[in-house]
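Just passing along the structure, written as structure tokens.
Only one protein chain is missing from this complex, and each of the others stays in its spot.
And now, chain A:
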Amino acid sequence: MTAAALLPRLRRKRSAMPGLGLTLGISLLWLSLIVLLPLSTVFVKSAGIGWDGFWQAAGSERAMAAYRLSFGAAFVAALINLVFGLLVAWVLVRYHFPGRRLLGAVVDLPFALPTAVAGIALTTIYSQNGLVGSVLAPLGLPIAYRPAGIVIALVFVGLPFVVRTVEPVLEQLSKEVEEAAITLGATRRQTFLRIILPAIAPALATGFSLAFARGAGEYGSVIFIAGNMPYRTEIAPLLIITQLEEYDYPGAAAIAVVMLMISFTMLLVLNALQVWQRRRSA
């Protein structure tokens, strides 16, 4: 069935932008094939073991600890990225200096680098004998094989999301609006807090959501630096892999379902917040 048949009412009205039926149809088909179909098998698989089995696998102490760690670390990392990602975007947009393009390219490296490579490199640096770890460990701040190490890995993979979503919005911010604030007597701080920050807040929220979602599902870079101790430094994606290696496919699927639900709910809430914020200011 085509989307046009599903949406007869939208068809009848003449629109200045034709093609809704066709493009929406293709979009739905595409999203179904690429996203929804694979994800639905996860639900089907986990349903095979019934409610009791499901909760035994997905609701165990060990799984609970893993969810807390995955989402908690992703949240902290996204917060850190919010601050420093904004700073990097600010520098890239506002100032012109030699090496600016190079710095811009460096920001994208976490996108391109195999995450395992990043994980191994970070572990090397932050372990007790590593370049940074050997300085921090004697101060009572061990990073590697601790939740802190997981946060660092997630900061690494999430940084480009914040920088790349905030950058274009910051670029479009009119200079006149800032100058208006200044001529009205505002200090730099007031201009930033009252004028610039509210204007880029939706972009910041988007960057935060993306970095958070990416961090919650991240596997490759984290497993090297985490230490992977059950209950303490074992992330949820790793727990899924562990179940798979023990041929407990429904159990793995059950944990995946819980992660999906949590992620989806959080992204929905963040989106709703943004819509609300935009309505208020439109």
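Just so we're on the same page, a residue touches a chain if its C-beta (ideal position, glycine included) is under 8 Å from a C-beta of that chain, and two chains touch if they have at least 3 such contacts; residues count from 1.
Assume contacts and distances are computed from a predicted model.
**Student:** Considering the UniProt annotation of the chain absent from this complex, which name among "Acyl-CoA synthetase (AMP-forming)/AMP-acid ligase II", "Aspartyl/glutamyl-tRNA amidotransferase subunit C", "Putative 2-aminoethylphosphonate ABC transporter ATP-binding protein" or "Hydrogenase expression protein HupH" applies?
**Tutor:** Per the UniProt record, that chain is "Putative 2-aminoethylphosphonate ABC transporter ATP-binding protein".
**Student:** Decide which residue listed in A:Ala181, A:Ala203 or A:Val258 touches the omitted chain of the complex.
**Tutor:** Of the candidates A:Ala181, A:Ala203 or A:Val258, A:Ala181 is in touch with the missing chain.
**Student:** With the missing chain put back, which residues of chain A would touch it? List them for me.
**Tutor:** Touching the chain left out of view, chain A contributes residues 174, 176-177, 179-187, 190, 194-195, 198-199, 280-282.
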